[in-house]
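My structure is below; once you've seen it, I'll send some questions.
All protein chains but one are shown in place.
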Amino acid sequence: MKTSPKTKAKSESTKVSAAAGLSGPDLSVEIAGYRFKNPIWTASGTCGYGEELDEIFDLNTLGGIVTKSITWKPRQGHPPSRVSEESSGMLNAIGLANVGVKAYVDEKLPFLEKYGLGVIVNVAGFDFQEYIDVCARLADHPRADMVELNISCPNISSGGIEFGADPKQVEKIVRAVKRVFPRPVIPKLSPNVTDIAEIARGAEAGGADAISLINTFIAMGVDIHSKRPTLSNNRGGLSGPAIKPIALSMVNSVYEAVSVPVIGIGGAANYEDVVEFMICGASAVQLGTALFREPDLPVRVLSDLTKFLIQGSYNSVTDLIGSIKMN
Amino acid sequence: MKTSPKTKAKSESTKVSAAAGLSGPDLSVEIAGYRFKNPIWTASGTCGYGEELDEIFDLNTLGGIVTKSITWKPRQGHPPSRVSEESSGMLNAIGLANVGVKAYVDEKLPFLEKYGLGVIVNVAGFDFQEYIDVCARLADHPRADMVELNISCPNISSGGIEFGADPKQVEKIVRAVKRVFPRPVIPKLSPNVTDIAEIARGAEAGGADAISLINTFIAMGVDIHSKRPTLSNNRGGLSGPAIKPIALSMVNSVYEAVSVPVIGIGGAANYEDVVEFMICGASAVQLGTALFREPDLPVRVLSDLTKFLIQGSYNSVTDLIGSIKMN
Amino acid sequence: MKRVVCQDSYLISRRDLKNGYLTLTFGPFSRSSSIKPGHFVHIDLPGSNLYFRRAFSVYSVNVKEKSIEIFLKVIGRGSRYLAQLKKGDRVNMLGPVGTPFKLPRKNQSALMVAGGVGLPPILFMTRWMIKRGRKPENIVFVYGGRSAEDIIERSIIKRLGVRFLPVTEDGSYGEKELVTAPLARSLSSGLLKDPVIYACGPESMLRAVDHLATEFETPGQLAFEAPMPCGFGICLGCVIPLRSGGFARVCREGPILPVGRVSWA
Partner (left out) sequence: MKRVVCQDSYLISRRDLKNGYLTLTFGPFSRSSSIKPGHFVHIDLPGSNLYFRRAFSVYSVNVKEKSIEIFLKVIGRGSRYLAQLKKGDRVNMLGPVGTPFKLPRKNQSALMVAGGVGLPPILFMTRWMIKRGRKPENIVFVYGGRSAEDIIERSIIKRLGVRFLPVTEDGSYGEKELVTAPLARSLSSGLLKDPVIYACGPESMLRAVDHLATEFETPGQLAFEAPMPCGFGICLGCVIPLRSGGFARVCREGPILPVGRVSWA
């Protein structure tokens, strides 16, 4: 295991979790050579840049935070309506609203310096070069522990089909980003594909250090009175508990297909869900939409997860990873 | 419009609905030359062969019934556990349990003779020839108004990848079935694909008279104590309101991509959902999983739909079809 | 009139018993007069986020009031939700569903076996038999639970005049044994005239009862459970494997199935 080139805050927190390990199960997980103090992360676009969440619970609770997708230039995003409520979930078409990479490194990343958690910077782009430019800019900022590549973006040069739908493109993007960003690179897969394992193999071939999945499903809502889509962008992404069973299946398929760590995302809303993702193969789990309904969820999930591990006599949370027994 | 080569029951019911039309909106829809007295159908695998549902409400309420997938030979299906409860939906891996086409035409189809509703026989197969054999056998039974082809089945000759994932295969199956079955043929698309519009174009090229979508999403549940998948088959299909927003988006994409009628399926659980599907382009909507929770749902949906049409001063339910106004 | 109704019904009254057990009475239920022991109702909890209905054996019926009573224990989310209902709260009832128990012949004796929360159809059937002229002294009522806390409604059972044989795993009430012990004794005693077994309880109990009944060549009827998406036969989700091959739907061919029918593999 490489040791993390981390700030004071980070190594302190590692000590804390190691000490805690004496009295309880070890919650830490190692991903791409970094040790996270626990497998609970928050998902890109569902935790901003961390500031608001920290008003509700101590950000240090988290193993990692994946910040909102950033692009080269600031983006205002789509006009309202950007969201709609669905059964056990929601639609969103925020339109990649973000401060742009410059303001991100100048104003947002410094806020995270004082915390002892992994910072994963989610990066989006509308063409190939944008991913490279943003990641190159992040390379000099060690507080950006890793980048996560949001490849569910419409690819202008492929006529709007998502980058993430073509394993060759995914391989190419990952390889290119690896060249400019010296720390781990984690492509985040789109579920809107026929065979997600094939995409994951493309990502691995490109040199991915880990793979996150899933992003949202392309979906739509309609107002029956106005006959208009509920979102200004017409289509948006479905997230929330509604998609969890699909996410679990995809996480397991990818876990079987590649040898790099898998990060599970999709509808996780309690500790049981986290355990399910880990049993299916996830090394860490990102909480997303569920944070909107339960902003202090990570605190509860961690305490419930710890209880579960104690009751099951697990020494380490890593014992769960990929422990599924197929029927 | 072709007139339906129908039994007495059928033409009587057409009369009834025409009479009703004098006092209220016209609920009938024409699909592939047949006039259904209303756009409310029940989905394959969620209404058996009709017998049990008729104990709860008069089957004549329905515009159409799509019976459980039948195969050439009877199939017992998978051992339990076949189902699990999910957020706003469920998983199933029934394993295509069915009586086989012979018993179907001898014992099940006769029960439906006395009803005035469209009978759509859903057909499944594990190879190409099975679809052809079953449909050829149904050709002589005019109570089988149409066949719906379940192409979400694992395709043995393609190493288990679904038939429905390849537009060429879909085109080929539809064309082959059209040759042996003289009445309308409706392929039912799998949502587990990157670009469902492409599959729909394949279906249309093969001569599909209409297109149904969607079938269930490949998904999984895990028991955190036994670490086993909740289904004996490990993976199953996710259905229910959870998937509706994805289904709406796909229905609309297919509606835009082809010129044959589209039948909407996926999580519809009330009249609003039915209206949404129709606005997105569906000519009829199949109620599925929602029937398990509300067995008498079709009765309520029809009365609510009628009220909605009256309040909106619609003369015909067909005015809704594809009436979406994109933002 | 349709055989099965699906109707809104309201909580009329509740009895909170010890140890998380309770009974709930709902009405109106228009088909209450067609209910027999072994029938169940499939209950939807409107506004809740439980996607499946929950099945409950009918525990008692009041035909005049058109109400039915169920007996439950708080186990998970559905039963917890039901347990917090207040008078006047609405549920949706589907029923009566399932294949009910068959009465024994007039001169047969009956061996009733209830394990834990398996009490409701067994107690209902016992009362039903007595009402229909079966002699209480020809009925043995074996009722088992983990401890004294799980043996509910004792006074009701005692008042019936049946031979009440309570057992508990920890010996805190009745004999310290499993229900199969008194069942085996009763069967091997040879004192029972032409006995029929009626049993409801956990799967392990049903399996043991099934084996005993087969061993003693005694007919019987067992009440099964399974997760039930629809509860009336259309989803094929609730099946159990049969010794003859194939499967039975617990909600339709069951929940009551004859001894010797199920494959325990």
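Here the chain labels run A, B and C in written order, and each chain numbers its own residues starting at 1.
Everything that follows uses one rule, which is that a residue touches a chain if its C-beta (ideal position, glycine included) is under 8 Å from a C-beta of that chain, and two chains touch if they have at least 3 such contacts.
Model, not experiment: these values are computed from the prediction.
Q: Indicate each shown chain that the hidden chain touches within the full complex.
A: Looking at the entire complex, the absent chain's contacts are A, C.
Q: Which of A:38, A:84 or A:169 sits in contact with the chain that's absent?
A: Going through A:38, A:84 or A:169 one by one, A:84 is the residue touching the chain not shown.
Q: In the full complex, which of A:48, A:100, A:142 or A:207 touches the chain missing from this view?
A: A:48
Q: Looking at A:56, A:156 or A:310, which makes contact with the chain not pictured?
A: Residue touching the chain left out of view: A:56.
Q: Touching residues of chain C against the unshown chain: what are they?
A: 47-49, 81, 86
Q: Could you list which residues of chain A touch the chain missing from the display?
A: Output for chain A: 45-48, 52-53, 55-57, 68, 76-77, 79-90, 92, 94, 97, 240, 289, 291-296.
By our rule, only the chains that are shown with their structure count from here on.
Q: Taking a step as a move to a touching chain, how many steps at least join chain A to chain C?
A: Each step joins two touching chains, and the minimum needed here is 2.
Q: Most central chain by CA mean?
A: Ranked by how close its C-alpha centre lies to the overall one, first comes B.
Q: Centroid from C-alpha atoms only, then distance chain A to chain C, rounded to Å. What do you get?
A: 48
Q: For chain A, what residues touch not just one other chain but two or more?
A: 88
Q: What residues in chain C touch two or more of the other chains?
A: 49
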